[in-house]
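A single protein chain has been omitted from the complex, and every remaining protein chain is retained in its original position.
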Amino acid sequence: MFQARARAEVLKEVVNVVSTLVDEAKFTMNSDGLTLRAVDPAHIAMVDLTLGKDAFDEFKADESEIGIDIDKLSQFLKLSRGDNIVDMKHDEDKRRLKIVVGDITRHMSLIDTTGMSDPKVPNLDLPASVTVRSEDLMQGIKASETISDHIALVASPEAFEMSCEGDMDQVHWKKAKKDLPALKAQGSVRSLFPLEYFSNMLKSVSSGSEVTMHLGSDYPVRMEFKIADGKGEVRYLLAPRIESND
Amino acid sequence: MFQARARAEVLKEVVNVVSTLVDEAKFTMNSDGLTLRAVDPAHIAMVDLTLGKDAFDEFKADESEIGIDIDKLSQFLKLSRGDNIVDMKHDEDKRRLKIVVGDITRHMSLIDTTGMSDPKVPNLDLPASVTVRSEDLMQGIKASETISDHIALVASPEAFEMSCEGDMDQVHWKKAKKDLPALKAQGSVRSLFPLEYFSNMLKSVSSGSEVTMHLGSDYPVRMEFKIADGKGEVRYLLAPRIESND
Partner (left out) sequence: MFQARARAEVLKEVVNVVSTLVDEAKFTMNSDGLTLRAVDPAHIAMVDLTLGKDAFDEFKADESEIGIDIDKLSQFLKLSRGDNIVDMKHDEDKRRLKIVVGDITRHMSLIDTTGMSDPKVPNLDLPASVTVRSEDLMQGIKASETISDHIALVASPEAFEMSCEGDMDQVHWKKAKKDLPALKAQGSVRSLFPLEYFSNMLKSVSSGSEVTMHLGSDYPVRMEFKIADGKGEVRYLLAPRIESND
């Protein structure tokens, strides 16, 4: 059983976060809220999303799971303004989700979840962490996009840096510790990431938010941020590209 | 003889309404104003437009007709703001229309009207009618566009509904009588229409307007709305798609 009511903007945040990596996703519900874990088709990135029941105006659920075509849900939410109220109800017999916003009702067929994996979140020991405003991250990404397909994230006790090297040109975005919301690093760490993934993941972060990144050297980055006015949480993992020593 | 002056926004409304169905159109003038009737190339839809002479700042015309390339007129009007004044004069000798807005004069060659048909507006007995705000109609259309190529319009004594069925999903947009500007129906009627035509026709309606639709079962829909601050009137007819009983 799953029946819930929420502001459209909360659901839009969820859709933005998930659609970055997958077209279809399995939502797992229980009486406390819902969770979602998914790995992108290329197995380079993972999302681990939790949305507590207090992120909803109403929320009732047994332990259950539903498979949603994220694109269809996104289409439907585009019909609504952010402050519209969306009602959802799982029709187990017909394997459909009934969604209502204003005068519009959509009966949306669900996806069979039996074949969908349950990815495990790896336990990573990442020695450095830095908190950056989403606007600042986007500026560093935009500067990098004209240079290369990869971006290096570098944290040291003094500063955090995004840098990008092309055949001819280089771009560096750098902020000192005092200009960052938070920075913790013993030594210096550096990892290289595929820029398109990194960019798409961060585009799903609402403007005005802060993102905390946990980093190591040649290790995945774990990006954490809040959604739904702090009542939901997202963790993205992105695999590094190991730089060869040739 | 035809010589007239009007605000650009009035002419833009006319162009929007007509360009939905045809690229070229014959305008028929007399001392009371102008009329236009045209059928789209696939013979699925018809427009019947009347613009009284008081929709113009100045209007002088004998009984005459001119054939206009709607696309050219639209291009020219895009050079103007809505409150600009447009002067038009038919040059019969050179078969051109002289149009002036601000510093710009265009001599526009006219189209020979001898081959252009004079469609008759069919006399239809449509038992139900409903008046809907254009914004509401557009919302129902947008919800339908992701589902199917056809939209069903359903009127009953209690409510008006637009609905759409795809292979997997269904969408319904529904408003009760009390939430509609007007609704008259003895029993329930239902007809199915090609969504793209219905959508394009309603996109030409100015926002904030109301559209009155006359409906039957498996019958054409007649859509009526005002243009030019009530000094002009549009009637669209759209043929139904007859649903087979297979």
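Order as written gives the chain letters A and B; numbering starts at 1 within each chain.
As a convention for this text, a residue touches a chain if its C-beta (ideal position, glycine included) is under 8 Å from a C-beta of that chain, and two chains touch if they have at least 3 such contacts.
Since the model is a prediction, treat every value here as computed from it, not as a measurement.
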- Residue among A:Lys53, A:His172, A:Lys226 or A:Arg241 that touches the chain left out of view: A:His172
- Task: From the listed residues B:Met1, B:Ala42 or B:Ile104, report the one that touches the chain absent from this view.
- Result: B:Ile104
- Note on the structure: Logged for subunit B, residues touching the omitted partner chain are 72, 75-76, 78-79, 102-109
- Note on the structure: Residue positions on subunit A contacting the omitted chain are 136, 139-140, 142-143, 146, 168-175
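Just so we're on the same page, only the chains that are shown with their structure count from here on.
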- Query: Quick one: subunit A and subunit B, Cα centre-to-centre, how many Å?
  - Reply: 45
